[in-house]
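Have a look at this one.
A single protein chain has been omitted from the complex, and every remaining protein chain is retained in its original position.
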Amino acid sequence: MTEEMDYGVFEVDQHITAHSRYYAGWMGSHFYIRLRDEKKIHGVRCESCAKVFWPPRSTCGRCFSQLTADDLVEIGPEGTVETFTRVDYEEPVHPRRAPLIYAVITLDGADTGMAHFLGEVDFDRIEIGMRVRPVFAEERKGHILDIAYFKPV
Amino acid sequence: MSDRVAIVSVAQTRFSPKRADLNYAELAYEVIEQVLTETGLTIEEDVDNAVSCSHDIWDGQTISNIGITDVIGGHLRNEEKMAMDGSTAVYYAAIGILSGEFDCTLLLAHTKMSQTNRNIVNNTAFDPIYTRPLGFDFTSAAALQARRYMHMYCVTPEHTAAVAVKNLGNAMHNPAAHNGGRYTVADVLASPHVAPPIRRLEMAPDTDGAVAMIMVSEEKARRLTDRPVWVKGLGTCYDAHYLGDRDLAECLALEKAAARAYRMAGLTDPAGEIDVIELGDEFSYQELLWLEGLGVCERGRAGALLESGATAMDGRLPVNPSGGLLGGVPANVSGLNRVAEAALQIMGRAEGHQIEGVKTAVAQGHTGFCGQHHCVIVLTRD
Amino acid sequence: MSQTNMPREFISVPMTVDVPYRFAAGKYLTRFLKELRDNGRFFGIKCPSCGRVQMPPRIVCAPCHVRNEEWVELGLEGTLVGFTVMYLPLTDPTTGKPHEPPFVYGAVVLDGADSSLSHLVNVEPDVEKIKVGMRMRVVLRPREERTGDLSDILYFEPAAGPVQD
Partner (left out) sequence: MKRNVAVIGGGQTRHAARRQDVNQVEMVNEAVRAALLDARMTMDEIDAVLVGNMEFFEGTHFTDCWLVDGMGAYGKSGLKITTGGTVGATITCAGAHHVASGLFDKVLCIGFEKQEEGDTGAILSGVAHPLYGRSMAGAAVGYFAMMGSSYMATWGAREEHSAMVAVKARQNARKNEYAHLKLDITIADALNSRMLAYPIRLLDMCPASNGACAMILADEKTARDRCDKPVWIRAMDTAHNEQFELDWSDVTTKRPIFSRVSAARLYKKMGIGKPAEFFDVFEIYEPATWAELVWYEDLGLCGPGEGFRMIEAGKTEIDGPIPVNPSGGVLSTNCIGASAMLRVWEAALQIRGEAGDHQVPREVRRALTTAYGGTNWTVLIALSAGLDD
């Protein structure tokens, strides 16, 4: 056997960088076209569950019903904060500089919530049950950030 | 053919914030060598299946079980990777043995959290169309769940802080844990918010490590040991994906997974029949929420259960005597570690943190953010 | 699916997933890569059971499932055991730089090893002129350019000696 010698540690920095493109699907495309072009937010109604889901989806996860574009219903624009938090750290995956205030907001007429940002608000004054409304981005491109954030009503 | 499945050996690395000296295959071999040596089993003669658990994105390698094929004995043999939490690897390995297809399965979970950034990794677990672009990670998502749960069930910051105090204290007695410490509720509440209401001392730290386990058929277990640990019940369940799809204060998937596991194990009174629980407390509030999901107390009563001292090391239902994930266990490894710790309690080999007279132990693990998938394993002894 | 379901365009979300890593080479590859970088030497590791000399060195000989411990210095020459002429640009994902086609890509077993090493081969990309069994030698980058990666090897080039069976 060769003599044992201490080679120490050896570490190498690398990245895995993948350029992806995710399709919203036919139901999601309806949602985003209406958001982008009309500043309207849609959910989808499942008749058999008697519930309106956001985001709109083509299969009801609860009862497995096939849903169609005819089941799209406008929801909001106002809604209610169900929960919230704030992060002060920075990460490259953040779309904007910290602090970021996150919330789950149930839009009027919907039975499930939307995770999004809160803005124009003092964090210490946010509470569960607070009423909020969306602030739309000036330039919209069929993206979740076409809603810039929600702010108190 | 076997009607029962036993755990006959477990090994864990000493968990550490960073193991710069080893790559993940070498880290894995540390524990694989231990379980094979302890049982005297060999890959060639005995082991006929292997189940690993980690993730490509954590390992930085596509099809990352390529990296552990050699050490787990996968060359020209069966090896599969559970792309979920390690608890589900136990569930799947048990099913393989119950099917009659396999007799002896080597399980492994490994992750080196130190080699990448958990928030970037976990951001990719959010749907890319509606949620991921907002920059979410598991901490910000957990904070939403924590606040909702605390609001709906009157859980106080003192309750969640007391979970951290208990588990970080327990971890001091666990030689595998690296994050133990003696803290007070005031210390925890004085630690900075990471994402309110979650504070620095209330979240599992970045950790490197591996766990191995050997599971066998009843017949093989009888030949190997006179103290087998029986897998008596198991259950899994998926919950909805989107953060807003469910009331985050609820944990339907855990309730269902637990019901499945208890029914199989014949447990009708979990609070009375379970002697110890090891669960996935990635964040302190989760211990309380998951205890309620496991049905050992009524909804909203976990805080009071904790205050009563019942879940302490010397309580009537100790929870995470190992120190849990707060004590420092890697992501993905966490669930296999929960089952391993529960098994060690039954074997009477939980060095430094042994609970007396454990007959029935329950382990819980979860996958994704806010508990999107749960797995519950019930272990017993003869 | 009814036609009315179809929107007038399909929306998509472009996204770049960029994950940083700091990989630890581990006990075996650290020694291998540092010897390559610092001393221009290649090492294999010998299985105590089957005697196979493996490159890269690794903790376990997979067929025997035993721990490898005996280090063996390998030659800087070897034998070509397989090759192809690549007509696709091969991009180095760690640098993003392409190798311009056509080029020869081959597997060489260094003297003393049982494993092959795949790398560029600096010969004319003409399949008639390349033979399995040709003797090859390693050409390394200058010491100061080496980083401890297989890219420290510039390429293989033909060496003197008869074609091996």
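Per-chain numbering from 1; labels A, B and C assigned in written order.
Keep this in mind: a residue touches a chain if its C-beta (ideal position, glycine included) is under 8 Å from a C-beta of that chain, and two chains touch if they have at least 3 such contacts.
This is a predicted model, so every value here is computed, not measured.
One chain is not depicted; across the entire complex it touches A, B, C. For the options B:18, B:260 or B:299, the residue in contact with the chain missing from this view is B:260.
Looking at C:38, C:73, C:92 or C:111, the residue that reaches the missing chain in the full complex is C:92.
Interface note for the absent chain: among B:6, B:28 or B:121, the touching residue is B:121.
Mapped onto chain B, the interface with the missing chain covers residues 1, 55-57, 60-67, 69-70, 74-84, 88, 91-92, 95-96, 98-101, 121-122, 124-129, 235-241, 252-253, 256-257, 260, 264, 367-368, 372-373.
Mapped onto chain C, contacts with the missing chain fall at residues 6, 10, 12, 15, 17, 21, 23, 25, 29, 33, 54-56, 58, 62-63, 81-88, 90-95, 105, 107, 115, 118-120, 127, 132, 149-151. Of the residues in chain A, those that touch the hidden partner chain are 12, 14, 16-28, 57-62, 64, 66.
Going forward, only the chains that are shown with their structure count from here on.
Centre to centre, using the average C-alpha position, chain A and chain B are separated by 29 Å.
Mean C-alpha position of chain B lies 38 Å from that of chain C.
Annotation for chain A: residues 9, 11, 14, 16, 20, 22, 24, 28, 92, 143 touch two or more other chains. Counting partners per residue, chain C has 13, 15, 17-25, 27, 29 as the residues that reach two or more other chains. The touching residues of chain B, when paired with chain C in their complex, are 19-23, 25-26, 29, 33, 42-44, 57, 60, 69-71, 73-76, 112, 114-117, 120-121, 124, 128-129, 132-133. Residues 9, 11, 14, 16, 20, 22, 24-25, 28, 53-55, 61, 82-89, 91-96, 100, 102-106, 112-117, 128, 143-145 of chain A are the ones touching chain B in the complex. Those residues of chain C that touch chain B in the shared complex are 13, 15, 17-29, 58-63, 65, 67.
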